[in-house]
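Working notes, structure below.
With one protein chain removed, the remaining protein chains of the complex are shown where they sit.
Then we have subunit A:
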């Protein structure tokens, strides 16, 4: 009894603290706000949501049954099916879902100010993303770890299954292209950065050889060796940067770097996994977990002030980093960190096969997403601790603010965000870069933000090392996503082509491997190439496209979940997934409409294509722009059709699901549930 009273008082106090912190975040209009308020508000909201909402969903809606044997127990084969300790599964799941997305999205969305993005990260994760992950994980666990596509086919129908498959493939292509662009922009004219990123390739190969031949299976030994070498490579990059002969070898424009990435992607997809992909993944996982932890500690120790205003005037759609109004674009820009459809692919398939008890599903599904959301909050803090003038100078493409430093500084200062050429040059010198103007894509500004936080806590004189450490950290797991994504794209394509000609579907048939890898690489390579030659920075086009694709996948996952809830007689609870689904439908449709039909040439794809065509025919373009204009026009039109395709796909799946629900409620025949029968656990 006493314990219960104390428990209630504790949760009540936590709720009060969270409310105060959130009020401070939302209504503070002073010069600056301490980042600790953001952290406090976020942590209180996560704890309360986890303790009450997630627990309620687990107990009442899903009726999780800890006495039921999981697929890991029933189908234990000592490899992919294996009951595993909950903390280990949590670690695997978190490492799989958290990639560069939650770092880049908030970095870009900070152009609206810190408040809109922060609120969406918190609310979106608690009511949307974490629910999606947990519910998908639960349904897949009850279906022997079936994938999202299979569940869509089994439970809703063939249309949903096909849409999920095509959606996954397309999102992979766009995702890899935009991530490739982020890395290219981080390495552009940065010998230090380029040398460090290049060094990660032989390091990964060395680790691969070590794990396969020198000391087979000694993963930890090899990883420690690799991480030490990676840290050394940051120092080595600094040495290269000051070397008169070597530095020019690593100093390149965007285009040659893009071709290097494309060539690398092809090689990584064709080479055996043990040589490059698997060892790189170990290293990136260790770096990711370590750096996220370090950043959290540094933010807590430093308690930095946030300099970005709560809301900027750019909510009207005139923002320099990407065009478009607050609604719907903040919700499209921040996908990972709030809700990410991609997670549903991890939550169905890999993770359910490892779970040892259904009782762990809340912690793994809901909890891991909350942690990813927290990573997004930290990225938002790293973006907004920068002076707004500096933030905009780094992230605004030259096509918007002007190519010359003085033009850029005047434009940005004209918006009311003071910044000077000397200030930017001083910052660039401190970071060991030649310039920080127009370094779009989010990685350089994240690295500047992280370096200034780490620098204040662990020593100012190491700023350049911290900056390039951050660049290496981002690049290594972007490249892991790129390798892994290309390979998955290849398998999916082989699977599809296998229906046409069986030999093409054989994953070990070399001509098919080369052909399908080349097709997948050509797919994302095309978008990467266009992104690099686009004077407006490419991010303005590719990131929203990625956001729309990712939210479409989330909507498919939520449709599957809603369909299963209704079918299994839980109509009164179906709102837990139907609510985020409705919101996703609204934002995705609104964003797709704007991206296709807006008259603003920085928003509408067709408007941009028409504008460029008009300027080209009128001879208004300088020769170097006129040369690439036809490609840009074609690309804008292609992007418009792609957007329409995504949104059409989304509505088809939702309609299919609604039809199925209607039939189910009316008592007509629907596909039977594919849930496996109850077996009692013996663990």
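One rule holds for everything that comes next: a residue touches a chain if its C-beta (ideal position, glycine included) is under 8 Å from a C-beta of that chain, and two chains touch if they have at least 3 such contacts; residues count from 1.
The rule is short, and it goes like this: contacts and distances are computed from a predicted model.
Student: Would you kindly match the missing chain to its UniProt protein name, picking from "Sugar ABC transporter permease", "YbdD/YjiX family protein", "Cytochrome bo(3) ubiquinol oxidase subunit 3" or "Molybdopterin synthase sulfur carrier subunit"?
Tutor: The missing chain's protein name, per its UniProt entry, is "YbdD/YjiX family protein".
Student: Out of A:37, A:114, A:192 or A:282, which is the one that touches the chain we can't see?
Tutor: From the options A:37, A:114, A:192 or A:282, the contact with the absent chain belongs to A:282.
Student: Taking the full complex into account, find the residue in A:18, A:71 or A:100 that is in contact with the omitted chain.
Tutor: Touches the omitted chain: A:100.
Student: Kindly state which of the options A:30, A:217 or A:244 is in contact with the chain not pictured.
Tutor: Per the contact definition at the top, the residue touching the missing chain is A:217.
Student: Where the complex has a chain not shown, which of A:118, A:291, A:395 or A:550 is the residue touching it?
Tutor: Reading the full complex, the residue touching the unseen chain is A:550.
Student: Considering the whole complex rather than only what is displayed, give the residues of subunit A touching the chain that is not shown.
Tutor: Residues in contact with the chain left out: 76-80, 82, 84-85, 87-88, 91-92, 96-101, 147, 168, 175, 179, 211-212, 216-220, 223, 273-274, 277-278, 281-282, 335-336, 340, 342-343, 345-346, 349-350, 480-481, 484-485, 487-488, 491, 546, 550.
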